[in-house]
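What you see is the complex with one protein chain gone and the rest in place.
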Amino acid sequence: MTTDAQGLGAGDSKLRDPRVRAVLYQILVIVLFVAFVYYIADNTIDNLEKLGISSGLGFLQQPSGFGIGIVLIMDYSSQTSTHFDVLLIGIINTLAVSLSGIFLATTLGFIFGVLRLSSNWVVNKIAAVYIEVVRNIPLLVQLLFWYFAVLGVLPLVKESFQLGENFYVNNRGINFPSIVPSDGFWVIPVALLVAIVIGVFISKWAKKRQDLTGETFPVFWSYVGLVIVLPTIAALIMGLPYTIDYPAFGRFGIKGGWVLEPEFLALLIGLSVYTGAFIAEIVRSGINSVSHGQTEAANSLGIRSGLAMRLVVLPQALRVIVPPLTSQYLNLVKNSSLATAIGYADITAIFAGTSLNQTGQAIEVIGITMLFYLSISLIISMFMNWYNKRIALVER
Amino acid sequence: MSEAASTQTQEDVAIQLVGMHKWYGEFHVLKDINLTVERGEKIVVCGPSGSGKSTMIRCINRLEEHQQGQIIVDGIELTNDVKKIDEIRREVGMVFQHFNLFPHLTVLENCTLAPIWVRKTPKEEAEAVAMKFLERVKIPEQALKYPGQLSGGQQQRVAIARSLCMNPRIMLFDEPTSALDPEMISEVLDTMISLAEEGMTMICVTHEMGFAKTVADRVMFMDAGEIIEQAPPQEFFDNPQSDRTKLFLSQILHNA
Partner (left out) sequence: MAIVKTERHPELPPPVSESGVIGWMRNNLFSSPLNIILTLVSVYVAWVAISGFVSYTIINANFAGETRADCTDTGACWVFIKARFGQIMYGFYPVEERWRVDVGYVLGAIGIFCILSDWVKNKKWPAVYMFAVYPVICYFLFSGGYFGLPTVETSEWGGLFLTLVLASVSIFVALPLGIVLALGRRSEMPIVRMLCVGFIELIRGVPLITVLFMSSVMLPLFLPEGMNFDKLVRALVGMSLFSAAYMAEVVRGGLQAIPKGQMEAANSLGLGFWKATGLIVLPQALKISIPSIVNTFIGLFKDTTLVLIIGLLDLLSIVKTGTTDKEWLGMANEGYIFVAMVFWVFCFGMSRYSIWLENKLHTGHKR
């Protein structure tokens, strides 16, 4: 039987050609999908009309009319600030707690991950208990625990618990003395920047020197020294250009200084402890994945354990650790949305929460909120792809 | 303290194992090992799996710890003292069954890592030495490749060069060809033979009896943690004394 160029015989039905079928299937899917979207859009428009809810992004220009507990960086007033401002504040607050949380969780995770590998049985088991207990209790339960059971039993402002001279702890937060810059304060951050730049130059110089002579130079301690000494000298030269605002009891509570609200604290601690346990597992399995033979080979060349860890084990372990690690970072950012449950003013709480209640424009508000989280997700994925390509082990 | 050691000068004796015992938990894995290796001697260790041969040589550079007896390398006694362990490891090179090359570094960097960080050699000098040894093992053109790009035989030769870059006086080989495809075994054995001909002190755990016949000064047979028999290769293969040795030889030579 002769077949044409596409492989169909003269008498075969076109419908049996897999390519034709694929096209037909897809057309069907598109038709169904469009019909589905149309049906929903139709209903939505009807319902919105009946409920008197407007559409579009105009609401972002409207004044918000509600107060916000924690406002960073921006100025906010319930009379004049718009819903767009609410969105921005929400984003800032989310990023603030997420970034701090990522930093703390990574620290906790690496420490406990390494402890979990310790040959000391007691230390090993303690780390195991932390990891297994925290991972199996829902984050929300832990958050409520930190917020209500731990921070909730803090004393009233009147009876604040006092740490030393200048720290007050009460149920409205932890009060710190704050640094109020005065004239000439700018030298201190500049000095810090200079210290870092000098540190970079020193590390480059030290590498060259090692290549030439073989001698190593304590780069890390140089950094530490510079970062401490230079800003201190700068401050002294300018005659200590700042005043310290001490928190003190006023008529209506504590005035002055700076406050860390319990909502922020509870969310930060909860997120860090929870994510830290997952990171610890990731670190542990990453380091474990490097075969023991690598350490043995390094040792038999005379390289001691600490150096072997740094030069041989850790570079290989990091390849295995970084992808799931960035995944956990993304989880942490998404989990920060639980702020709603304890009243921290992140984007979900004030924008997708209160603003939505005020304006009723569910689709726009939730859409924008999801867009925010999706962007973060995309940024993290892109970073991960870049990192993976860069450090991939070269093989045949 | 063994009497035999005192009749030879320190310079002559590379390794001494005196009454060495090792246990894994309750299991007595090495029983009363006594061995003296002179400088320039080449010893081949053979025996069934589980006989403790790898464990024994891994004790020599402290990859494993012995619980009783003495190990003296180059006149330095091996104890828990970290400094002594470092000194010994600088003098003893080891080649592993599974190569254990560092996959994230190039071949050249694999070879220069230890000289740069342990002997504090300047980079140029270290690289020159590395190239010299890479030429010795006949793969200088692979210097900038990564281990993952090389064949098994090439990787093992790099591993040998890497150990040689630290200028050890003693080389230990732990079944260096057991993980290689048959056609690559000879290139590695040839390298080891040329090393032996230059006078390197070697202890080699292997099943390659042809190599033993060519190169070894002594062949040792171990079984169940003990050294059962040792003799020059001629005697060992032609006239084994112990029944256990005879049984083992009949099994492996039958399949050779």
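So that you can tell them apart, the chains are marked A and B in the order they are listed, and the count of residues begins at 1 in each.
Methods note: a residue touches a chain if its C-beta (ideal position, glycine included) is under 8 Å from a C-beta of that chain, and two chains touch if they have at least 3 such contacts.
Quick caveat, the model's predicted, so the values are computed rather than measured.
In the complete complex, the hidden chain is touched by one of A:Asn43, A:Thr243, A:Ser291 or A:Asn385, namely A:Asn43.
When the full complex is taken into account, the listed residue touching the unshown chain is A:Leu378, out of A:Leu156, A:Val180, A:Leu193 or A:Leu378. Annotation: of A:Ser13, A:Gln79 or A:Asn136, A:Asn136 touches the absent chain (contact as defined above). Annotation: of A:Val123, A:Ile179, A:Leu260 or A:Leu318, A:Val123 touches the absent chain (contact as defined above). Contacts to the hidden chain, counted on chain A, fall at residues 22, 25-26, 29-30, 33, 40, 43-44, 46-48, 50, 118-123, 126, 132-133, 135-142, 144-145, 148-149, 152-153, 334-335, 337-338, 340-341, 348, 352, 356, 362-363, 366, 369-370, 373-374, 377-378. Listed by residue number, the positions of chain B touching the unshown chain are 21, 23, 25-26, 28, 31-32, 67-68, 224-232, 235-236, 239, 241-242.
What we mean here is this: only the chains that are shown with their structure count from here on.
With centres set at the average Cα position, the gap from chain A to chain B is 50 Å. Chain B meets chain A in the complex at residues 61-63, 82, 86, 89-90, 92-94, 96, 98, 100-104, 113-114, 116-126, 145-146, 148-149, 159, 162-163, 166.
The touching residues of chain A, counted against chain B in their complex, run 210-216, 291, 293-294, 296-304, 307, 311-312, 315-316, 319, 391, 393-396.
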